[in-house]
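A single protein chain has been omitted; all remaining protein chains appear in their positions.
Coming up: chain A.
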Amino acid sequence: MTLALIAALPFLGALLPGLMIRAGRDACAALTGSVTLLALCLLALQAPTVLAGGIVQTRIDWLPALGLNATFFLDGLGLLFAGLILGIGLLIILYARFYLAKSDPMGQFYSYLMLFQGAMVGIVLSDNILLLLIFWELTSLSSFLLIGYWKHLPEGRQGARMALAVTGGGGLAMIAGMLILGNIAGSYDLTVILTQKEAIQASPWYLPALILILLGAFTKSAQFPFHFWLPHAMAAPTPVSAYLHSATMVKAGLFLMARLWPVLAGTPEWFWIVSTAGLVTMVMAAKIAFFKDDLKALLAFSTVSHLGLITMLLGFGTRAAATVAVFHIINHATFKAALFMTAGIVDHEAHTRDIKRLGGLRTLMPITFGIALLASLSMAGIPPLNGFLSKELMLEEAAHTTWITPWAMGVLATIAALFSVAYSFRFLAHGFLGPVRDDYPHTPHDPGPGLWGAPAFLVVLVVVIGLFPMASAAWLVNAAASAVTGETVAVKITHWHGLQAVALWMSVAAVGGGLMMLGAFGPLRAIWDATPRPEAKRIFDGIIEPLAALARSLTYALHNSSLSRAIAVAVLAIAGAGLWAFTGGGHVPGTRALMPVEPLVAVVWAVMLAAALAVPFLHRVRVVALVFVGVVGLLLVPFFVLMSAPDLALTQLSVEVVTILLMLLALNFLPKTTPEESPAPRRLFDAGVAGIAGAGIGWLAWEMLTRQAAFPPISHFHLAQSKPGAGGTNVVNTILVDFRGYDTFGEIIVLGIAALAIYALSENLLRSPAVTRRLAETRPEREAGDRHPMMLVVSTRLLLPMAMMVGVYIYLRGHNMPGGGFVAGLVFAIAYLMQYMASGYVWSHSRQRFDHHVLIGWGVLIATLSGAGAWAFGLPFLTSGFEYVHLWPLEEFELATAAIFDLGVFLCVLGAVLLALASLSRLAQRTGEVVNTRAYDTEAPQETR
């Protein structure tokens, strides 16, 4: 379970910041950090097993028949990535606490961040590739939220959309690729897929699967030609850039290539596609980075370049190259995250990231300079820092790889290294060295340790790994590389490979060339500015804009904000589809014996039909229409009685009363008549549409009623088990509270939410000045003299206890006879409503002890507890139990836990109905009508509200 818990913890943690932000920013950050720390500790507990060569697995079967299982596994590669994600995540949480401004909603930021962290951990721990895909898409979504965090900045919103479009689109391709892969391997479990190398590479579907999966990986890891979204994503707050766009999310693509390396790599297709994309990305992005003036843009392109480097190494398909790739993933995460945070500090202190406006920060910000110095020297590949170690190894691999010609790869890699040296030194020299200026937007100085603590820690790692690679990093590289390659790897990392090592001379050339480039920056920049370049954003917009326009025009063609048009189109389409389906199949008339019609039934039916048909002609006077609708609804009650459904009859009766009361109350606030707006042809058309649909449904009902069901109903089980299994003889009730208790549980929650939504909406309306003004203008017409006639007041008060008695009786008998919590709740509600109607809202409300919300809450809580009680006996949620009790002088009776559940249903229904109507009454109080506060309204009311 531990692995599932590690993946779940950040998601749980995502709920906390929103709640904790009220306790202050420090508490919020501390709590968020402690969740991540806990996950990191749990991971560390698993580390010894994994480092010893073992694999930790967690398996939760969900739909095994479909291959959908929540399976997790942890090997060296997963350990490396999960450690990076959680460890750097912890540093980012600390950094963000001090980076974000007071006006930024910090709770929201941490929630998004944790959501992202959970998704990333999920990717690297998933065993099931379908699960992995879900986490993959979640990272796209959560990064969208994070990039667009500063909603007021258009660049933020555009960058977020571009990132989502590119990575989300790649994700879609990857879904297809993964499904193909799973299909070839015969399993969606990675642990199985990874053993199927021969089958996968021999399959004719290998190339399509490879291309689709690589589309996902390349878009995520910003490989050429999908690299353009990453620089635009830099509009995000710097903690996000440091976390997502250098250390973790962009490495998800690398992770995937490394994860599937054992089955996908080693073929010429893999070599050509992956190493070429990586090489091109590495060289091109390094060159662009050199000319960028924005510190974050420079780092962004540098990140793209380093991602290309790692991709290229994975593309080589050799064990040694893959090992170097793993090592560079660690090194890049440390120095690049530190550099991003440094850029953030500079931005935070100097209020600009433009390198042309900086310079001379060395003396103003000595600590920040120290961090930047070590990190960028590592990025440049200067010994003895960790960036040097992996770059040497990379150059060595490149020099011995044949790509088109034996030397091309080595030369291009050296050129990329050269640019890398150049932009690293430019970052340092133009940003920090040089004279102190007097025109900074804001005079910079070193921030507190809260901001520089995290990058300083990372730089310590840079130095330690640089000085003692074998002691500090080799074990992790070995574990991860063994997991990638499937063979035991024992890496040997040294600073000195001897004079005969070609990488040494490539490095020397790179450093020398890089320094010369920096020296010649002015003229080079002039050339760069003069050469035309394709603008990726414009190309992207050029492709997306017409697509968006097409989607927009389609949407507006189908949906022109006219409800009636939309309904008419939908109804005709459905009727047409139904007719088409009907005419397509062979039709045989039904043979079920028909039920004879008694004369009385025919008369009642005719009355109902007449009432229904009268509504379209009378509906302009709304009260009359409501009365006729009420007649139809009430006449359904005897129909249900006749057709052996006493429970439905009771429910229909009580709901009908409540609904009509609600609508009458609502009519207070709405116009009393409907004006004649549609011309006659339009009404005829509507009648035609309605008639076609009615005829279709009626016909369908006729065809259904005149034949037996094609399959025997499943309710034989319920009928047989109702008494012995659930302890009740009313099968409808036992289905509701026992067999299908979960459905009912969900339903009362929905009902409660609906009532709360009504309350919230009415509350919102009361806050709007326009609404309160309009309300004050609506004075309900008074046609009778007494607003609260004494006869009605007295009789409803007498009826209240009796009605409640009836309600209790209906509730108690529900399990065995028609009745139950639903009906009882409605009967209680009607009893209370009568008081509201007869004695007035204020009088009734002042006598009410509990808020309606509380009733809903208790209802759901009691139902939950009655269900959870089954756990105490080791049974699943909502398993009911019952016992027969004999208590003198009573007859033997039954006690069932389902009755407690039904009590929850009762309370929830009561609370929901009362809350809905009380919300309307609250509006009514603002109508400027005089409201009585006394018991009887015999004298003229005095008080106004």
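Simple rule for what comes next: a residue touches a chain if its C-beta (ideal position, glycine included) is under 8 Å from a C-beta of that chain, and two chains touch if they have at least 3 such contacts; residues count from 1.
One rule holds in what follows: contacts and distances are computed from a predicted model.
With the options "ABC transporter permease", "Na+/H+ antiporter subunit C", "Xanthine dehydrogenase family protein molybdopterin-binding subunit" or "NADH-quinone oxidoreductase subunit C" in hand, the undepicted chain maps to the protein name "Na+/H+ antiporter subunit C" (source: UniProt).
In the complete complex, the residue from A:Leu670, A:Val794 or A:Leu861 that touches the missing chain is A:Leu670. Screening A:Leu63, A:Ala530, A:Val597 or A:Ala872 for touch with the missing chain picks out A:Val597.
Across the entire complex, the residue among A:Ala490, A:Ala757, A:Met802 or A:Leu861 in touch with the chain not shown is A:Ala757. Per the touch definition above, the residue from A:Gln500, A:Asn560 or A:Thr583 contacting the chain not shown is A:Asn560. Across A:Leu207, A:Ala687, A:Met790 or A:Val885, the single residue that touches the chain missing here is A:Ala687.
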